[in-house]
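Here the complex is missing a single protein chain, while all its other protein chains stay put.
Now for subunit A:
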Amino acid sequence: MAAAEGSGGVGGPLFAGLADVSISEDIPVEGEITVPVGSHSPDDDYSTLDEPVRDTIMRDLKAVGKKFVHVMYPKKSSALLRDWDLWGPLVLCVSLALMLQGGSADSKDDGGPQFAEVFVIIWFGAVVITLNSKLLGGTISFFQSLCVLGYCVLPLTVAMLVCRLVLLAGSGTVSFIIRLIVVVAMFGWSTLASTAFLADSQPPNRKALVVYPIFLFYFVISWMILTFTPQ
């Protein structure tokens, strides 16, 4: 390149010709450049980065709380599906796993299901159910399904809380019967709630195929809650 420029210098400006080039008027080279701006919803008129932290947290907490209410009173609403989030399931999973700690086995063994096992079972089970419903031809997305299954663990977490309180009072046959009734009721509630949300996304003749693994999943969680015995 240096040689070329050098030789160019000898024979006049190399690129002089370009300066003479004029653009003919036929070719439109002017216009407007507009950056396409997405339509703002009224909520996003200001950047959420500027708002105080309390507002952000309160907004997320309200969304999570609204979904909890939807789970406790399962009507066919699409709010749970539309804005999915995984905060609620995380909180529920962690609290359930924490409450399942401290169960006793023989005193020399480590007691109860470990935190990691509960965590893995819940999330792995939810993933399997989601994959199953997708493979069966469901129209729901992966994270929406995870969201619904996670939120529907709420009744079982309430059952765990009740069981722990009942076990504080004593651990005889009566308390076992009470716990059994509570856990079975909450298990039914969970299954019905998640079915109400998930079964709609399936072709109508395959609902039973989707409901069955959900039934098994909540059954295993209920089993873990029912067999919990404190130290």
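Everything that follows uses one rule, which is that a contact is a pair of C-beta atoms (placed from the backbone, for glycine too) under 8 Å apart; a residue touches a chain by one contact, two chains touch by 3 or more; residues count from 1.
Criterion: contacts and distances are computed from a predicted model.
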What name does the UniProt record list for the absent chain among "glutathione transferase", "Protein YIPF3", "Apoptosis-inducing factor 1, mitochondrial" or "Sorting nexin-4"?
"Protein YIPF3"
Can you tell me which of A:V64, A:V166 or A:L209 touches the chain that was removed from the display?
A:L209
Absent-chain contact - pick from A:I57, A:L168 or A:V220:
A:V220
Touching residues on subunit A - with respect to the absent chain
1-3, 103-106, 109-114, 117-118, 121, 131-132, 134-137, 205-206, 208-209, 212-213, 216, 219-220, 223-224, 226-227, 229
